[in-house]
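Reviewing the structure listed below.
A single protein chain has been removed from this complex, and every other one stays in its place.
A, B and C are the chain letters, set down in written order, and residue numbers restart from 1 in every chain.
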Amino acid sequence: MTARASAGWLTAVAARAEAPVFLARGIGTADADARLRASPRLRVLDSPRAAAVLVVAGCVPTELAEPLARVHDQMAHPRATVWWSGAGDSAPPVGWSHATIVGPRDDIEAAVVAAYRDVITGARCSEQTLLPDVDPAPWRGVGPYGHGGTGMTGGIPYGRPMAGRGDDRRDGLTLDVVLARIGPFFAHLPEGLVLEVTFAGDVVHDLTVKTPPVAGVDGLGARLPDDAVTATMAPDRAVPVAAIELARARQHLRWLARLLHLYGLDALARLVATKALSVPREPQELTALTRRLERCWALGWATRGVGVIDGVSAALWGGPVARAAGIPRDARANSPVYATLGFQPIVHANGDNCDRWRQRLAEAVQAIELAARAGTAVTEPGETIEPAAPPPPADFGDQLAALLIGTEWGDAVATIASLDPDVNAAGYLSKGATV
Amino acid sequence: MSLQGALLIAAALFAVGLYGVLSQQSFVMIMMGFELMVNGSLMATVALWLWAAGGNPKGQVLAIVIMTAMAIEAAMGFALVTTIYRTRKADITEKLRRLKQ
Amino acid sequence: MTATAWWGAIAGVGLAIIVGAYLVAVADRAIASVVAGEPMRSSILAGPARSVALGLVQSRTTTERPDGAAWALAPALYLGLAAAALAVVPLSETLLAADIENGLVLFGAAQALAVIPVFLNGWSPNSILPLIGAFRFIAQALSYEMPNLLALLSVSVPASSLSIHDIVASQHGLWNVVRLPLGLPLFLFAAASLAFWGPMNLPDGADLAGGTQAETSGLHLVAWRAGRAAMLVAAAAMGAAAFLGGWLGPGLPGWAWMVVKTLVLLVLLVGSRHVAARVRAERYVVISWAVLIPLALLNVMIAAVVAL
Partner (left out) sequence: MIETPLAVDVAFWFFGVASVVTAWLVFRTDSMVRASFYLLASFVNVGVVLLLMRAEYLSLILILMMAGEMAIMAVFMVMFMMNPAGLNPMNMVHQHRASVAGGVATFVALGAVGVFARFPDRPARPTGVTFALGQELLGESMLVFESAGAALLATMIAAIALASSRGRYGQADDGSDAPAFDPDRPFGDAPPRPVASKHEEQAGKEGADDMHDMRNMDHERMA
């Protein structure tokens, strides 16, 4: 067997593997994660390094173009890009001409698998780097030893400062801290959010929001193909209650899938993602799942007492976050049509990560019940619609800093995820709510 | 493999450790030097046990005592470094001049 | 040992690692399918091979100023330690790769050294999230090592020996899992931690975007995952020998009992990934030091009382 033939045999086998995908979420991508995660032919990775296909979902604003290119350049060869633009009318920018373009109603799974197969077998060339390969700072030349910095125990070698010791957050022992920037395509942060985190080991020593999550430009948020409800949702129009509630259940289930993945329960995440894609019409179909999660003591153990938000802060976050903290505030409680359906807001008491996932799971079940009961009922025009995920508070950054400084990074990520400040989903649902 | 060879290597380890203890400024590096010195003596002990002490198990007991000393040295060293760091914010010897006062 | 015996031992351990690691991957997929309520697909059997092929096809990536040598060394070292740990576990009364007096200590030393490759794999790429993963693993390792060693120690007391052969032989009539009921759970906890698997997956968690393996791809990633799987296999084999009576059992030949018992433990370990959420780092450390170490000491005392 020649080397070439054996390579062909190897690539043929490799081409049948699950396609490793890194998902770069742009605007209007509430659906993307669940769609990719539910597929048995794909494997969604948290890091782009080992991914073979980069899926760019939704619209990428110009300020994110360069970070996106950097994510692309980190991927190992062979690599391909699938540009899943949501509306299908926005072409990728210059330099991305190799990418496969997929419209909102196309089969994204098939497109990704085809791109993967082609690029592995060589039918399609692996994509070149988009940015020049240069050092961010010169690595030799300054200082008495030609090492790039001044001073033995300090200075700014190679154009970047040495680590400094931060004030202590725990037990009076000041330790070295490292400043790092996380985002904007970090898998467990909202789209476009860039955090500047000072780490003291695993502990978040300081945290500032460098760039807030990208808010949907007007109209962009509504481009999601499957959210028919968002297209019809307008303040001056009557909206079917069933459609609203199914969209709410879908949003909560998608969120739950992401959370389960964050806690390492990938198989359950796949199960929930599948349910989010086709929301069951019978609430009983979620009972098994609910019981399983409620009984999973490890999940309760990992989430209880973490990221507690109560009182004024909880009220600021609103929505499920407030209700998980025991504030029974829900726009549906004031709605005549919901009153006829017998709606009662669900609340939990503790306001921690655990109560937040329970809250959303219970609300998903309740939403399916309401949808089943609602029949053809519609809201009144101009009525306030309770969003599934409300927009984050105005002082988003301060709230996050107050909540997360001093916690471990794992808890911090889980807390941000549990808040679900999904500005895009929030954007369009709340657009229906305001005015 | 011989007693002389083993003792020579042990002497070299001890000497390298001593060099480190004398020359390093950082507490942690000084501790590394001490560890190397103890390491050298451990090797010499085992060599003497094998070739000169007729395999008397007391020789190995001595080696275990040396290893205990190593562990105590490391634990106390780290504790002292932590204490000095807390009180003086110093992690190299040059910053400890004030200790003499 | 003759040269043939050496080569035989090396080949045996290598084969056990390859087969075992593949079984881990297959079991992982099969359990995932069950948990997700999906039908069993053919990809459960063939999938791991395809993933390995992908690893061979995919290029390695590099970061800015990594410590290349240490980075490349890490997976090899991890695999090597797993092999060393596996080598001291006897497959049957006569089949043993490395028959040494202190097999238990060698196993413990190999497990203790596993801190080094994991730390290196996270530290060498010179990137923040892998680095945090590396430091997390040190905190984790310092916490699980004590219960692990104490659990291993407890089985040597009734056997009055550090040789694993003697430890298995001492379980004639009464397995250690009955005699020392705390031992096996403590050992499995440490085994999952050592391979940072499932609920103990602190250094490679999703919150670190893959942690110590966040910057790796291609063959390196395959080798790293194989190392983890091999560690699980070594731990399961040791658990079978030390607590489940190794080759002892009626009817079947000794090696078959050993294989069956190892597989049972392996499925337990692999399945933990799909039923238990990742433990928080803080809680992990508190539980290890405040609960498991006292339990492990109690276990040793039980062993001492039993041995009297």
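The definition used in the following text is that a contact is a pair of C-beta atoms (placed from the backbone, for glycine too) under 8 Å apart; a residue touches a chain by one contact, two chains touch by 3 or more.
Keep in mind that this is a model prediction, so the values were computed, not measured.
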To test your reading of the contact rule: which positions on subunit B touch the chain that is missing from view?
1-20, 22-29, 31-33, 35-36, 39, 42-44, 46-55, 57-58, 60-61, 63-65, 67-68, 70-72, 74-76, 78-83, 85-95
Tell me which stretches of subunit C touch the chain missing from the display.
61-65, 67, 70, 100-102, 105-106, 108-109, 112-113, 115-116, 119-120, 123, 126-129, 131, 135, 138, 141-142, 145, 149, 162, 209, 215
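The working rule: only the chains that are shown with their structure count from here on.
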Could you give the separation in Å between the centres of subunit A and subunit B, each centre being the mean of its C-alpha atoms?
52
Scan subunit C for residues touching two or more other chains and write them down.
none
What part of subunit C is in contact with subunit A in the complex they form?
31-33, 35-38, 41, 43, 46-47, 49-51, 53-54, 56-61, 64-65, 128, 131-132, 135-136, 139, 198-199, 201-202, 205-210, 213-218, 221, 273-283
Subunit C touches which residues of subunit A in the complex?
10-11, 13-14, 16-18, 20, 40, 45-47, 49-50, 52, 74-78, 120, 135-136, 139, 178, 180, 186-188, 199, 201-202, 260-268, 270-271, 274, 296, 298-299, 301-303, 306, 408-411, 413-414
